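Note that one protein chain of the assembly has been removed; the remaining protein chains are unaltered in position.
Chain IDs A, B and C follow the sequence of writing; residue 1 opens each chain.
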Amino acid sequence: MAKIVSISDAVAELIHDGDQIACEGFTHLIPFAAGHEIIRQGRRNLTLIRMTPDLIYDQMIGMGLAAKLVFSWGGNPGVGSLHRLRDAIENRWPSPLAIEELTHAGMVQAYNAGAAGLPFGVLRGFAGTDLPKANPSIRSVTCPFTGESLAAVPAIRPDVSIVHAQRADRRGNVLVWGIIGVQKEAVLAAKRSIVTVEEIVDDLNAPPNACVLPSWIISAVCLAPGGAYPSYAQGYYDRDNRFYQSWDKISRSRDDFLSWMELNVMNRPHSDQEPAGKLRI
Amino acid sequence: MAKIVSISDAVAELIHDGDQIACEGFTHLIPFAAGHEIIRQGRRNLTLIRMTPDLIYDQMIGMGLAAKLVFSWGGNPGVGSLHRLRDAIENRWPSPLAIEELTHAGMVQAYNAGAAGLPFGVLRGFAGTDLPKANPSIRSVTCPFTGESLAAVPAIRPDVSIVHAQRADRRGNVLVWGIIGVQKEAVLAAKRSIVTVEEIVDDLNAPPNACVLPSWIISAVCLAPGGAYPSYAQGYYDRDNRFYQSWDKISRSRDDFLSWMELNVMNRPHSDQEPAGKLRI
Amino acid sequence: MKQAYSADEIMTVSAARLLQNGIVCFVGIGLPSKAANLARLTHAPDLVLIYESGPIGAKPSVLPLSIGDGELSTSADTTVSTSEIFTFWLQGGRIDVGFLGAAQVDRFANINTTVIGPYENPTVRLPGAGGAPEIAGSAGQVLVILRQNPKSFVERLDFVTSIGHGTGYDYRKTIGLPGRGPVAVITDLGVLQPDQHSKELTLISIHPGVSLDEVRANTRWELKISPSLETSQPPTADELSVLRELEQQTALAHARLGSLAPTLTAKVDRR
Partner (left out) sequence: MKQAYSADEIMTVSAARLLQNGIVCFVGIGLPSKAANLARLTHAPDLVLIYESGPIGAKPSVLPLSIGDGELSTSADTTVSTSEIFTFWLQGGRIDVGFLGAAQVDRFANINTTVIGPYENPTVRLPGAGGAPEIAGSAGQVLVILRQNPKSFVERLDFVTSIGHGTGYDYRKTIGLPGRGPVAVITDLGVLQPDQHSKELTLISIHPGVSLDEVRANTRWELKISPSLETSQPPTADELSVLRELEQQTALAHARLGSLAPTLTAKVDRR
């Protein structure tokens, strides 16, 4: 059964230096509040796993938390580069960043395999590309019926998966809806999990066949209204596309980035009472 | 785009002698109306694929339509045997029946592989059992990362999949809810598909993330109110558990079975206007 | 204040007691479902029941006749596809206890639900595997419930449908099965558990009023008896009343025609 605790307690208890963590949410429901708490608590040497690193990992990488990044598309969606990610790869600033690069199709199979208790996932992928040269963990299997060769990727089994969702009930069951991405697969693949939610309610009122994460697969549920801002929570608030555009400028210089982080993250502990939608450009 | 046609036209056009057909619906939404139309139209030499053959395949087998059965659990749920299935296997009546037997876990991976365009599915299954001896299409693959051996099953790619659902809109988009079984996987795995529905409405009113089968993956949508009876359609009518219990007696003798089929199926063409819940015990 | 109870009732009650509150149980239809729901309605209100048809956290008010009755879904926390149940929830290692019925077991709690006689030309064709083989392989541990008689407790299975402890000892580990396998077999005569070392089924509890001779006569191998054999605790008044109420409501529900059928009686009577 999930414990319902504060984000700071959840991060303190469940995330350790050196962990492999997966903060998921495909554009929607990105767990910014939890990510900021990880930055504030100063975790180090993390392996960051995420299909689309987005601003949240750009910030973590820029703050020097990451030893390695596992990803499939590392841009600022619709805007351009993630400058902190680029600076880490191109110039090793603030520290060298190992990367393990897949495709979206490869990463979903790796999460699926993790969630399904299998050591590998199979896909029709990568053929003709240079990706297998860049990532030796892309291998192949032969179909025992047709002899056809298919791509294989190793399962992703994060130490901790962290996702944001619309709501939980008081027992810690969670409802996610809209663009559900790999929220469920990431939680099921992980050893531990943290789910932050917009609100905690008496009754989930989940439609039949909704994407529900039962309390008993979650380690901690944390109330975090606005916790996906500047991404969005369908039914609660829209994506702040303007902030995503502004991030291009904020993150371009190391100094601007660091002062922004100081002002908006380091000196602003998350409070359950205060929506997180407060990032200053 | 799906054509909206009568069941008899759909069966006449889309199902041919010798086809591999999959009528799915896990206890819920079993396509009885379509199955009865297949019997009336006298198709022959079919390969019948279905996780749980249930009464619908007991009837088809007893009427001599089937050359082969692919399945994972062949009983009358909560009641006992499927007597027509047993008679075919034990006594080759009315004709010999080849069987290819999997487990539920194996069949879902075979459907998944079919839907996913892969030649095989992988699972942690069958170990220690006699099933691989009985079914040579159960093979193994070796994980290219851990060296572990896992089971492999060949993809199921039916010529036609047939499922029942609650409703379609006028463009032929279909909403399924409640116990959704392998309805979506079966349709996606098939070359052609028939979906019978309780009603056709202006607007599906599907919840977000509902199980919707888009019109453009379906060959034919047919109005068939009561078309899952004596199984059930959540939100429309309950399972007729009493009929399932009565089937034990009806199906035990060849003569009783044949007269029941004559009365309830052969002489009762399906009509769009008349719910199918009319089986006499 | 002695309660009269049947052999089936003490079997169901003995099985139900083995399910701890709060665990996640993958439930087979029939006897397992009855015992699991009795547990949920008595000492284990937070028992999470998962059915192979897709419901997670089902809380049915009557016993389902089939594995996919509507109330399993409407009473559940959510209902997922059958594929997801087997892939993410069972194979993914999320099940504490797999709870199975059986047609036949052997001394290592291997299960046959496929055929009596040779596979190609069977005397009796049984329903087959269903979800059981992978439940038996992947659930954290397994409970098996069946009535004990010379046809069900056999020296040698005609077909191994679901693996128990194979040939005993560390067989399961050798072939790489993730779960611990059967930890108890509950019958209408008593309760058996695998020997810690050899994994051979050993009678550890005998139901009140049942003799050892009776158990032996209903077992087609030379049955091991635990040196600390106990007599099963009889059902309590509460357990019995909950069980009987559940069975009565279930019988009423199953005797009803489907909701579609009665409305059509007039129109469809062609006899």
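Just so we're on the same page, a residue touches a chain if its C-beta (ideal position, glycine included) is under 8 Å from a C-beta of that chain, and two chains touch if they have at least 3 such contacts.
Owing to the predicted nature of the structure, the values given are computational and were not obtained by experimental measurement.
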**OP:** List the displayed chains that the omitted chain touches in the full complex.
**Re:** A, B
**OP:** For chain A, enumerate the residues touching the unshown chain of the complex.
**Re:** 26-28, 51-52, 71-75, 77-79, 81-82, 85-86, 89-90, 101-105, 108-109, 111-112, 123-131, 133-134, 148-149, 178-182, 184-185, 211, 226, 229-230, 232, 234, 236-245, 263, 268, 274-275, 277-280
Subject >> Interface with the unshown chain - residue positions in chain B >> reply: 1, 112, 115-118, 173, 184-185, 188, 206, 208-212, 214, 216-217
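The criterion applied here is as follows: only the chains that are shown with their structure count from here on.
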**OP:** Using the touch rule from the top, work out which pair, A-C or B-C, shares more C-beta pairs.
**Re:** B-C
Original post:
Where the CA atoms of chain A average out and where those of chain C average out, how many Å apart are those spots?
Top reply: 40
**OP:** Let me have the rounded angstrom distance from the C-alpha centre of chain B over to the C-alpha centre of chain C, please.
**Re:** 26
**OP:** Can you tell me which residues of chain B touch two or more of the remaining chains?
**Re:** 123-124, 148, 178, 180, 211, 234
**OP:** Enumerate the residues of chain C that touch no fewer than two other chains.
**Re:** 73-74, 79-80, 87, 91, 138, 178
